[in-house]
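The complex is shown incomplete by one protein chain, all other protein chains being positioned as in the whole.
Entry: chain A
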């Protein structure tokens, strides 16, 4: 566009004249090549068009000169196979000579005409030559005049240049000014030794400097937005300003604007303002900062593409620095979001954030913005998982608190039975719904439409390590741990944990072991199609952990309940004066209490655990009394025999061996059924009774009271245990020990014992 149009403007009259006759003629001007710069351009650009025009002119001239002769050469053209000619030939076949004669005649005529034509042509040529000769002189003069005219116009342009430039600058037509200046610069440069040109050049330089200054001013002010700035830069570059400086200035300028964006973002963060929600925030950031950065980057790359690697590095560093600050702000904002429960908003915000950064990311691959953004998203996702894990834990603890309250409350209301089964169902469903809610919430991160969901992290590690291992397995583990911590609580003595809670947790863990864990994990695996190959905790391991937890809890429950009853029995034995007690008339109240409590425990456990297996009972088991002690056993028991190292009296020994043929593990692990639990509790209680009895000394009536009490326990406790023989053995042992601790062991008649016990 530039050279062609420029030449047509410079030499409006030159083109038709100079080119009509001879293209090369103009360049042959010998005046020391002054026009070379302009003419060569003109010849280049205007050449083809001009020569075509010239040819047409020559034809017109010929036409006007030749007059009527114009059609002649066409008639001379070789005659086509004309239909009419053939028509005349065919009838002439009879008189062949006629035809031949006619043809001869025709040819002769034609020859004559051709000769005439030749003469005409010679005349025309002659005329033409004469005309040319006549016009030659004028033509040369015209050409020369045109040349001079063009030169003068150029000179005029040069002389007018300073004022023109000033005018342009004043009008703000910087582009025009720069173009003028650019056009004149080389000429001025070349002829600066001529004073007149020098003056022009000086003027121009002054004006150009002013122009540059104004441009820079505009550039710096920067209020006019990136496109205009870009124009400024373009003009400045055209003015030959150093590119590197411009790069820096351009970036500094852009930095100003972007920093303003960042500041406004930071203001939104504030100390604690009514902050706009995170989506709005990332929108602002995305449109303001990221958009600005994009503009800057693309403008820069367009303007300074010629600067090569160094320029690109500058831009990269610039983008990295500002991007880093932007990320810091975003992270601060996202950190504020940690507490909130709304994942969808966060994910949308992250999505926008990530999406917006893809453009500059592609533009500035070296700055690693997209990667950094992905990293932030990943970090937030991880934190989110952590948050959800915390949430689940809190929910679990909340459930436990609810259960505690529920366990405490109904007793106040006087309602029988706190509905353990319902509580358990509530807890289980509540936890499950929390888990599902959390899964749904974190599932948003992997939704198809989310821009970052196809990143490798979200396809692999996030699903397997993050969600499955971190969140779900982590929660189940922490749940087990929380539950187990009740076993180790310092409140061993009193029971800060209500036993019912232990029982409920134990059942909960057992349910997890049997069904819930595999259900949850299947659910998770389905929702998060795990493509990651990293090893995950197998269901069986988790189940084993849950089972172990359940077992420990149940064992602890047995211990706690056993301890409660033990303490009752122990106090009752320790605080009584057994030597001076009166003859027993009643079962001691504490024994009734023991039976009542055991029954209550039986009911409680029965709410959550199945019955379990018992050994077959003898039909009359409750009818057994402690007659054995009064008769057979005591016979040999106190006979002293001083045989060294000899076994004790065989009777006693056999009794003892019978007693311990199956060693009774007092605090043995329990099975998951009611009978086993009750057996454990009763074992602990009776063993305590035994040990306490052995530490006391009994009078006759003291022994009898123990007899009565034990019979009473026998009557009521056998039904709770798996093997009633166990109760017999332990109670036998208690009475036997009491007898040993009695200086005057006179047992009560079994019938009397029975009567007393039946009386209650």
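One rule holds in what follows: contacts are C-beta pairs under 8 Å (C-beta built on N, C-alpha and C of every residue); 3 or more make two chains touch, one makes a residue touch a chain; residues count from 1.
We take it that contacts and distances are computed from a predicted model.
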| note | In UniProt, the chain not displayed here, chosen among "Dolichyl-phosphate-mannose--protein mannosyltransferase", "BHLH domain-containing protein", "EARP and GARP complex-interacting protein 1" or "Transcription factor bHLH63-like isoform X7", goes by "EARP and GARP complex-interacting protein 1"
| remark: The listed residue (A:168, A:563 or A:756) that touches the chain absent from the view is A:563
| Chain not shown: contacting residue from A:437, A:523, A:579 or A:752 | A:579
| note | By the document's definition of touch, the residue of A:102, A:185, A:382 or A:694 touching the omitted chain is A:694
| query | Residue-wise, where is chain A in contact with the chain that is not depicted? | reply | 490, 492-493, 563, 577, 579-580, 638, 640-648, 656-657, 659-660, 663, 665-668, 687, 691, 694, 697, 740-743
